[in-house]
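Contents: one structure, followed by commentary.
As you look at this complex, bear in mind that one protein chain is not there, while each of the others sits in place.
And now, chain A:
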């Protein structure tokens, strides 16, 4: 018997907290208003003799736009290194929701994509090719209805496969323009030297190119006293033009 941590990420109003409550049996407040869920809710559930600690991250459209919610969600995925990041998507609005899924997959391949509100989507005549999405993203994709309690067992099975390492993800790697890829290649050795191999160097290099001050700040905090001014200077000199 082992314990794993599952972080729940997703856009606001995708039924993320409904799923969280269903699995953990918690009855917490589920409506959202701005700035509400900065402190995450935690609960526990079991499946096939494994215990999971579930962490409900604040609902966000992105991990990049620098609101307190997005920073909290981003920092949790990067620094707390959950065994599985469950990305809950709204089946009726996949296009916008997949944006967050891609951002999570750039950080970690230990992810399961959960397409929620599938019953709602079917009612609207939306047909989702789960296999195709799963193939493109390189991680398991499961369709569920948290409200209708559809697909929950299948979802838990996929969470288990990723948590135990039975499934090895090959997450989609987004290729950027030559100019940006050159910048990434240049930065990666310096990032690895500074933050070590624990954090995703390619992703951090990308954030540096984007001039993401808030990530630098979090990195500094989480790395204790370690000085990363060296990396900051590189951004200042060569590559500020990529916004």
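Here is the rule we go by: a residue touches a chain if its C-beta (ideal position, glycine included) is under 8 Å from a C-beta of that chain, and two chains touch if they have at least 3 such contacts; residues count from 1.
By our rule, contacts and distances are computed from a predicted model.
Visitor: Report the protein name recorded by UniProt for the chain absent from the figure; options are "Catalase-related peroxidase", "Iron transporter FeoA", "Protein-export membrane protein SecF" or "Hydrogenase".
Guide: "Iron transporter FeoA"
Visitor: Just one of A:65, A:129, A:193 or A:221 touches the chain that is missing; which is it?
Guide: Here the residue in touch with the unshown chain is A:65.
Visitor: Counting contacts across the full complex, list the positions on chain A that touch the omitted chain.
Guide: Residues of chain A in contact with the hidden chain: 61-62, 64-66, 92-93, 95-96, 99, 210, 243.
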